[in-house]
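A single protein chain has been omitted; all remaining protein chains appear in their positions.
Presenting subunit A:
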Amino acid sequence: MSIITRHELLLFEALREGLEEEMERDPRVYVMGEDVGHYGGSYKVTKGLATKFGDLRVLDTPIAENSFTGMGIGAAMTGLRPIVEGMNMGFLLLAFNQISNNCGMLHYTSGGQFTIPIVIRGPGGVGRQLGAEHSQRLESYFQSIPGIQMVACSTPYNAKGLMKAAIRSENPVILFEHVLLYNLKERIPDEDYICNLEEAEMVRPGEHVTILTYSRMRYHVMQAAKTLVNKGYDPEVIDIRSLKPFDLYTIGNSVKKTHRVLIVEECMRTGGIGASLIAAITENFNDYLDAPIMCLSSQDVPTPYAGTLEEWTVVQPAQIVAAVEQLCQ
């Protein structure tokens, strides 16, 4: 058994490490977006890469999201492997035309002739009082686009592993990061590794209830888990990571074991990832459920600026504890 040597870094550094390794490995891999080059990225994910790889491989673009995303798609169709950064994922609403029509469907409409090995990535989620527009969770909008995969990273380890996997995928992949997770610290292996895009991650095995979550909510769930354990509960916590497609194997096995499901997400309730998860679980594992699936989401509310109001739009650990207690009566 070889000794795994590790090094400690922050999540945004892990993203950069994965990106850098893939750029070294394949000269067709390049980055484009607003302030990704000289500025080093709004959250420093691409800091230093422009000096190392040059201004064409780390392309600072004008502020024209729909067009530079479409440019990335055209480049992907003709042999390159672009990584398009949304400075904030919310900005990519402007690029919805390109992401939906060309990223998602063009492989199909072309009869399979053209592939779009593109990664679209960037920070989303509710931050520290960023206001309604900069606090959006676009995964619920993008999830109904056919032909696209979506993953959400939550730790330095899976951030690097998912970045590498997304870049190597022949499918268009949207990689969701979170504004408040960039400075998470972790010791990750020195040796090369890659995560599986389609797999969920078992965070904490347990028997009593399955808690499905992703991105930042994983940490609220784990905070709640401490309280729950002290109260004698044994929650199983799964970070679904793959928002589309769902890992029905890991989720299913957990449901068959615990028979109770709680979903904790940052999406707004209507049409969120949670709503799709409920549908998938009900369709596939309804017989194993002893109680209706519970889902804690943000309300359908534009994220308020005021801190006290903002906090109430994000599921808090205490709510998770209460939900589990109710679910496990």
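Convention: contacts are C-beta pairs under 8 Å (C-beta built on N, C-alpha and C of every residue); 3 or more make two chains touch, one makes a residue touch a chain; residues count from 1.
Quick note on the criterion: contacts and distances are computed from a predicted model.
Engineer: If you had to name the missing chain as UniProt does, which of "Protein kinase domain-containing protein", "Skp1-related protein", "DNA primase" or "Pyruvate dehydrogenase E1 component subunit alpha" would it be?
Structural biologist: Its record in UniProt gives the absent chain the protein name "Pyruvate dehydrogenase E1 component subunit alpha".
Engineer: Which of these, A:88, A:102 or A:154, touches the one chain of the complex that we don't see?
Structural biologist: Going through A:88, A:102 or A:154 one by one, A:102 is the residue touching the chain not shown.
Engineer: Looking at the full complex, which residue from A:18, A:72 or A:317 touches the chain that isn't shown here?
Structural biologist: Checking the options A:18, A:72 or A:317, the one contacting the hidden chain is A:72.
Engineer: Check the options A:8, A:24, A:133 or A:170 and report the residue that touches the missing chain.
Structural biologist: A:170
Engineer: Across the whole complex, list the residues on subunit A that are touched by the chain not included here.
Structural biologist: Touching the missing chain: residues 27-28, 30, 54, 56-57, 61-62, 64, 66-80, 82, 97-98, 101-102, 106-117, 146-147, 149, 169-171, 197-199, 242, 244-250, 252, 284-285.
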